[in-house]
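Entry: chain A
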Amino acid sequence: MRGFKLDGLKLGALLWAAGLALPFALDSSWVSIAAFFAIYAITALSEDVILGRAGMFDMGHAVYFGIGAYVTAILNTTLNVPILLTLPLAMLLAAAAGALLSAPLIRLRGDYLLVATIGFNAIFVLAMQNNPGGITGGSDGITGIGVPSLFGLQLESQSAMFWLDWVLLGLVLLVMRNLDACEFGRALRYLKQDELAASTLGVDARKVKTLAFALGAALAGLAGTLFAVQLSTVSPSSFVFTESVTLFAIVIVGGQGSIPGVLLGTALMFVVPQIFRGLAEYRYFVFGIAMIAVMVLRPQGLLPRRRSAA
Partner candidate 1 sequence: MTALLELDGIGISFGGLRAVDDLSFTVNQGQIVGLIGPNGAGKTTVFNMITGVYKPASGTIRWQGNDITGAKPARIATLGLRRTFQTIRLFADMSVFENVRAGCHLAARQHWWQGLLALPAQRREEAELAARTHDILRRLDLEGVADTPATSLPYGVQRRVELARTLAGQPRLIILDEPAAGLNDAESAALNDTIFMIRDTGVTILLVEHDMNVVMQVSDHIVVINFGRKIAEGNATAIRTNPAVIEAYLGRDDDEATAA
Partner candidate 2 sequence: MSLLTINDLRVAYGQIEALKGVSLTVAAGEVVAILGANGAGKTTLMRAISGLLPKTGGTIGFEGTDITRTNADRIVRLGIAQSPEGRRVFGTLTVAENLKLGGFTRPAGEIPASVEAIYAMFPRLAERRAQFAGTLSGGEQQMLAIGRALVAKPKLLLLDEPSLGLAPIIIQSIFRSLRSIADTGVTILIVEQNARAALKLADRGYVLEVGRIIHQDNASNLLASGQMQEAYLGRAAS
């Protein structure tokens, strides 16, 4: 069993390394799709921390993604903070928001939590539209976000941006893998399965759940920064509730708590529609049917989590 696991890891590392060569193989529109894939994959993995691992129905995850994007946009366009410096701040602020919003909500279960998070998403979007203090740019959002620079090098080309996204995706994947094998990650799963049993074993539900929200939000905030850079503009419409629904669906379609599953889910929900643009107005009709078909044929998700061995 151990050997196989290692192989899975090796295969993943190999695929990731191969991915680095994408800009040489693809035209720039597909490189940008690959970059968006990396960004959405990070966001979906961050949703998986909360939904797939801790079992909390978070249908407002676009909020943290949005906070990251707005923090970068605002700091960079108004105070000229370099992009890579805004990144940790974006993560920190998103994490703080995650912890803060989740703290009172933690006693809500299942669908009630789901609705409360939908509520937060709606409030967030409205707040961005209403342009509080004149800092969010209202419905237009914020334009003219700069490009990151590394060691004096301007990461301006689509390829350079892709590499930045891809490297960060790699780091996030490592963190997610470690999460599987540490006490915090396990505690999430205990809580998901049976909160009462878990708490009689000493799991502090409040602390662990808040931490899960904070971690999920921080990673989404990271993705938000990358999103703002990739688009060079942010506006409220990128963080509406339907985006949260898509993230939610990615995790379920891919397989809860499964890293390869979430990656494949992201590919299916984001990349495949790009391929089928030719269907024009039939596109989302077919896509809806495909979603049903995937769930019916693979109720556990495309690549369900493997039961880890002793």
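Regarding candidate selection, all candidates are chains of the complex that A comes from, given by their letters.
Just so it is clear, contacts are C-beta pairs under 8 Å (C-beta built on N, C-alpha and C of every residue); 3 or more make two chains touch, one makes a residue touch a chain; residues count from 1.
Values in this document were obtained by computation on a predicted structure and should not be read as measured data.
J.: Taking the stated C-beta criterion, I'd like to know which one of 1 or 2 contacts chain A in the complex.
T.: 1
J.: Enumerate the contact residues on chain A facing candidate 1 in the complex.
T.: 175, 178-179, 181-187, 189-190, 193-194, 196-205, 211, 215, 307-310
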